[in-house]
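Input: a single structure, listed below in C-alpha cells.
Shown here is a partial selection of chains from the complex, left in place.
Chains: A, B and C, in written order; residue numbering restarts at 1 for each.
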Amino acid sequence: MAPAGQKKVSRIHVQLSVCTPSHAKLSSFFILFNTNVTNFYATCALPQGILERLDAGEVVIGDGGFVFALEKRGYVQAGPWTPEAAAEHPEAVRQLHREFLRAGANVMQTFTFYASDDKLENRGNKQRFTGQQINEAACDLAREVANEGDALVAGGVSQTPSYLSCKSEDEVKAIFMKQIEVFVKKNVDFLIAEYFEHVEEAEWAVQVLKTTGKPVAASLCIGPDGDLNRVSPGDCAVRLVNAGAHIVGINCHFDPETCLKTVKLMMEGVKKAGLKAHFMIQPLAYHTPDCGCQGFIDLPEFPFSLEPRILTRWDMQKYAREAYNAGIRYIGGCCGFEPYHTRALAEELAPERGFLPAGSEKHGNWGSSLALHTKPWVRARARRDYWETLKPASGRPMCPSMSTPDSWGVTKGHADLMQQKEATSQEQLKALFDKAAHSH
Amino acid sequence: MAPAGQKKVSRIHVQLSVCTPSHAKLSSFFILFNTNVTNFYATCALPQGILERLDAGEVVIGDGGFVFALEKRGYVQAGPWTPEAAAEHPEAVRQLHREFLRAGANVMQTFTFYASDDKLENRGNKQRFTGQQINEAACDLAREVANEGDALVAGGVSQTPSYLSCKSEDEVKAIFMKQIEVFVKKNVDFLIAEYFEHVEEAEWAVQVLKTTGKPVAASLCIGPDGDLNRVSPGDCAVRLVNAGAHIVGINCHFDPETCLKTVKLMMEGVKKAGLKAHFMIQPLAYHTPDCGCQGFIDLPEFPFSLEPRILTRWDMQKYAREAYNAGIRYIGGCCGFEPYHTRALAEELAPERGFLPAGSEKHGNWGSSLALHTKPWVRARARRDYWETLKPASGRPMCPSMSTPDSWGVTKGHADLMQQKEATSQEQLKALFDKAAHSH
Amino acid sequence: MAPAGQKKVSRIHVQLSVCTPSHAKLSSFFILFNTNVTNFYATCALPQGILERLDAGEVVIGDGGFVFALEKRGYVQAGPWTPEAAAEHPEAVRQLHREFLRAGANVMQTFTFYASDDKLENRGNKQRFTGQQINEAACDLAREVANEGDALVAGGVSQTPSYLSCKSEDEVKAIFMKQIEVFVKKNVDFLIAEYFEHVEEAEWAVQVLKTTGKPVAASLCIGPDGDLNRVSPGDCAVRLVNAGAHIVGINCHFDPETCLKTVKLMMEGVKKAGLKAHFMIQPLAYHTPDCGCQGFIDLPEFPFSLEPRILTRWDMQKYAREAYNAGIRYIGGCCGFEPYHTRALAEELAPERGFLPAGSEKHGNWGSSLALHTKPWVRARARRDYWETLKPASGRPMCPSMSTPDSWGVTKGHADLMQQKEATSQEQLKALFDKAAHSH
C-alpha cells in the first residue's frame, strides 16, 4: 500500500524529541497528532538485534499470549494448550501475529508454547502433526509477519511434563534440543526459555539455548515467594544469569502488579550479586490479588471464568509506566492479552519510543476518539482524567471480589503430577472430583 | 482439506436423534463424542433460507458484534464505530467472519454497521473509501466465508445520524436505499434493520427493505421500558410486523437477561394483536443489571472499561437455553461477543441442532477438555456442576459491583444530538466536560 | 438536673428561625452551635397530641425497633421476637426508651410488639408472664420515659398468628381487644396498628382501635408490590383510611428507599380517592435492594448476618431529608435502628424542628466533632462533603453485594403457616431443612 520504494513507518524521531517536555503535555499533543495525521512514509533503518536495542536503553514491546487468545477464537484446545494450530490453521495464527505487530509489538514469539513432543502427546492429546512440523510452521509465520514491520523473531521453549515426571537432566535437555534445532534452521533472531515454575529446569533450558550462540532470555512464571521449591526470585535471577541468560524476568501466572514486584526482587538479587542483566516482564491480563504461589492456575476461575478479572486498557497503561519506571525495558504480555492490551502498552510508552503503533492510526490516546461519538455524554468521556480514575463495576452483584485459591500443594515429583500418554480415565477423574469436593 | 467431491460437515442427524433422551445424558455423550471423533465427511444439503429454517422450528445461531471485536484487534475506531475495515483490512474482517462461522453461526451479517454516508462523514470521521466501496466489500467478505460452511448472508442497515438530526422521512429513506442497492446487487440472502432506538425510524427502514422482496428482520436496541419515545416493546413489535418485518426482536444495548425480558414483551404484544412473527435476540456480552433506558451507552464504563462485565461462556449457555425455552429461535449476539461466546450458544443448543460447531472439534462441553490438563486440581474442574455454580470473582476489591448510569435525558430532536460533518471542536468538548462534571 | 421549676429543653425557635437562609449555611451554623453551647433551660409548653402536631405540619420523629436492639443486648429471643423483657428486665427496656428519647424521638411506642396471647404462646415459646402483665409493664415504661422529655406514648398492636392460621374475624379482633383494654387503662396518647402483611387484618385492627376514640395510626410491612394478597399500596392506604386510620404508612421489612417508594404510592392512592390522611414511615436500618415481596425476612441473611447491610448515619440523614421532601411528617425507624440512627434523623431535620436532640449535646453535625481527634488525618474528615460522598467498603472481599431471596411463596392459609402451641419438632425441622436444601 505504500508508494513504491518506500515503507510505511510510524517512527518520527525528530518531531517528537522536540515536544516532550513533560508527559502531561505530550498526551495532549498526541490527541492532535492522532486526529490529524494518518500515514507516514519514510526510509526505514534495518531492525537492530534484541541486545543492541536493550543496550541502547530502547523500549522493547513484547507480544501477547497466543494460547488463550486462540482458544477464544476457536483454534486451541483449553486443557493441553498446545500450538498445533500453527500447522493446522496458519491463517488464524498469522492474523493474531499481525494484530500484535500492528499493536506495537517489537517481538514475534514463535507459536511454539508447549511444542515439545512429550507435551504434545500427553494425556491423550492426539496430534495430526509432528512436533517438528508445528515448530517449523510457527517459525515461518512469525518471520513472515515480523517482516511486515519492525519486529524480531524469538524462538520459544517452555517447561516440560518430563521434568514434572522426574526425568533426568539429559532427557529434559534432549527435548529442548529438538526444538532448538528448528529455531537454528529457521534462523530466529533470539531465544526465550519461558514459563518455568522450577528454576532448575529453566537453567537446563538456558544451557541448551546458549549452545546456539544467539541471545537468550529466560522468564519464570513465579511470584514474589519464589519458584515451587521456594528459591527466591533474587536467587532464581542470579542462577539464570550465571547459566548464561542475557535477559531475565517473569511471565504469566500473575497480574502486572505482582509480576512487577517479582521482577524488582530479581533486579535486586542480580545487583547484589554484582552481576548485570536486562530484565523482561510479560504478565497476565487478569487481576490476581488473591492468588497463591502457583498464580492464576490455582484460582477457581481458571481458565473459563476469568472474564471479570480482565484488565482494561487503562490498567495496562498504568502497568507499562510502572514497569518502565522500574527500569524494565522488555515489556510485554502473556495469557489474557488481546491486541488492544498490547496497543495500550505502546500508547503509554509512545513518548519514549517516539511513535504510535499502526493499530493506533485512527485511535486517540486516553479515549480522545470518543470526540467523534454521536451522543454528547459519551463525547464527554474523551479525556484522560475520566478513564484514569474510573472504578469499573463488575455488573455482578451476586459475585465476590476475591476468591480462595485451590492449594493442593503438590509440585515436581508428587505422584499426582506424573504425566501419561493416555487420556485421563474416568476413574482418575472421579478420584479428583472427590478430592476437590473435600478440599472446599 | 476434505476429500474431493465431499464437504466437511458436522451435522449427523441420525446418530444424535437416537441418543437424546434427556439433556443431562446428552452432555456426557458429547464428552465422549468430542474426544473420540474429529472429522466427518458427508454429502451436504444446500442451505435453506432464513424463513424456511425458522418456519421449520430450527435454531438459527447469529454471529457476534464486529465493531467491538475489531476495535480490540486494531481495525475499527472507537467513537464513530464505522466499518471501513471491510475495504481497508479485508483479511481481518474475513478472519473474524470465519471464526464466528467455526463457532457455529448460521448467519454472516455484512460488516455494514453504520455504513450510511451521513454516518461515515460525521464529526470529522474522514474516510478513504466511499460508502459504496465499504458496503460492497463487506458483502463479498460475508459471502466468501458463508460459502465455507452452512451460513446465510444478511445485509444490515442501522440507525442514522440524519434521523437524530430531524431530517425528513424521505431523506432518511434515501440513505437506506443507497445501502440496499448494494445488497440487491450482491444478492444477500435476507436483510436486517438493526440497532434502532426509535421504532419510527425502524419502520421506515423496514419499508425500504421490503421493496427488495427479500425476507426482512427488524431489531431494536431498546429495553423493557420501550424505545426512546417510550413506545412499549409490545407496541414496537406490532408496528414492525405491520410494516412488513418477518422477524422482530432486540439487539445490543442490554445484557441477555434484559433483552430476553424485552423480547418476551414483544412476543406478548404480537400475540395480543393477533399477529404472527418470528423472534430474534442478539444481546450484549456484558452484564448490565444497572443500566437505564439507553442501556450500556449510559454506563460510565462504556466503551473502554467494560471488561469486568464480560459474560463467561457459562453465562452464554444459560442465556441460550433460556432464549430457546422462551420460544426464540434466532439467537445470536452483539457488542462484546467474541467467537467463544457464540460457540457457547452452539454448544448449549447442540442437542437441538444435532451437531457441535467446527470450533468445538477439540473441545469438550462444560470444560471436559480440562481432563487433559497437567495439574490434577485443574483436571478436577472438568465437570458441569463446577462451572455452572461458580460465582466468579472480579479480582477488583476496590471497585463496586454496579454503577450509576449517566442520564442526560436527551433524545431525537435535542440540540445536543444534532450531528455535524466537522470534528467536535475543543470548545464543544469543553462544554461537555463541564456539563459532565456537574452531573455527578 | 435542671434548676428547680425549669425543664431542660432543646427547642429554641427564635434563634434558628433567624439564621436559616439555606441548608448549607445552616450546617456550618450548627457546628458552632454544638461546640459552644451545651444546655438550655426554658419554660416548656405541654406536649401536643399527635394529630395536632401533624396538622400543624410539625415533624414527628418515631423511635427505633426494640426487638432487634434488645436481642443484641441480651433481652429478647430471636425467633419468637416477643417482648417479655418489658416485665422481666424493665431496666433494659427503660434504658433503650431513654436512648431513643435522647436521640430525638417524639414517640415512645410501648414495647408490646407481638404481645398478643396467641403469639406469646406460639411454638413452645413458654412465658413466665401473662400477656396482660407484659402489656401493662410496657405502658408504664413508655410513660415514665416519655415524661422525661417531649414525647407521646403510643400503644401498639401487630399481626397475629391467629390470622395466618385462618381464625375468624371475631377471634382475631378479640385478641386485639385484649391488648387495647390495657392501653385504655394506662391512657396511652394514641394507638398504632403496625407490622401487618395483609391489609384485611390491619383493617380489623383499626376497627378495634377506633373504638377507643384515640387517634389511630396504621402501618403495613409491605413493599411497592403490595400486600401478600397483592393489594396495591394505594388500595391498602385507601382501605385503612376508610377503616378509620388518621395516619397510614409503612414500617419494617424494607430499607428506607423502598419504604419511601411504597409510601409515595399510598399517598397517590389516597389523593386519587379524594381522601385525606397523614403519612408515616418507619423502615429498616438495613439496605435491601435485593429483596422480594416479603422483604428482609426472605433474605438469606435474616436475621443473624445482616450486619454488612446496616445503614450509616449518613444514609439516615439522606433518608430523613427525602422522606421530609416527599411530604411525610411522621418519620421513624424499625428493626436495625439503634439510637444513633434515630439521632441522625433528628440532626438532619434540626433546621425544620428548630433544635438538636439531647444526645447531640456534645455532637457536631456531619462529623464536626472529629476536629477534636488526636490524629490530623482524622481531623481532616470533620466535614460534610467527606462523609456524604464516601462509598464505604465492606471489608469482605469474599462476599457478594446482593443475595437471592428465598421465595417459598406461601401466605395466609398455607399449611406451612399454621401455627401451633407446641415447639417445632425435630421431624418438622428436618422436613424444612430438606426443603431448603432443594430450593437452592
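The working rule: contacts are C-beta pairs under 8 Å (C-beta built on N, C-alpha and C of every residue); 3 or more make two chains touch, one makes a residue touch a chain.
This one's a predicted model, so the numbers in the text were calculated from it and none came from an experiment.
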**Study point:** Where 3 copies are displayed, count of copies in the complete assembly
**Key:** 4
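To be clear about the criterion, only the chains that are shown with their structure count from here on.
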Study note, to complete from the structure: Taking mean C-alpha coords per chain and comparing to the overall C-alpha mean, nearest is chain B
**Study point:** Chain centre separation (chain B, chain C; CA means) in Å
**Key:** 50
Review point. Chain A to chain C: how many Å between their CA centres?
Key: 58
Check your understanding: So what's the Cα centroid distance for chain A and chain B, whole Å?
Key -> 31
**Study point:** Multi-chain contact sites of chain B, meaning residues that touch two or more partners
**Key:** 391, 393, 397, 400-402
Review point. Hey, which residues of chain B end up touching chain C in the complex?
Key: 391, 393, 397, 400-402
Check your understanding: Which bits of chain A are touching chain C when the two form their complex?
Key -> 290, 397-404
Exercise for review: Would you pull the chain A residues touching chain B in the complex into a rising list?
Suggested key: 35, 71-75, 77-80, 91-92, 95, 98-99, 102-103, 122-125, 161, 164, 255, 286-290, 294, 297-314, 338-340, 343, 358-359, 362-364, 367, 369-383, 386-387, 390-403, 406, 408, 410, 416-417, 419, 423-424, 428-429, 432-433, 435-436
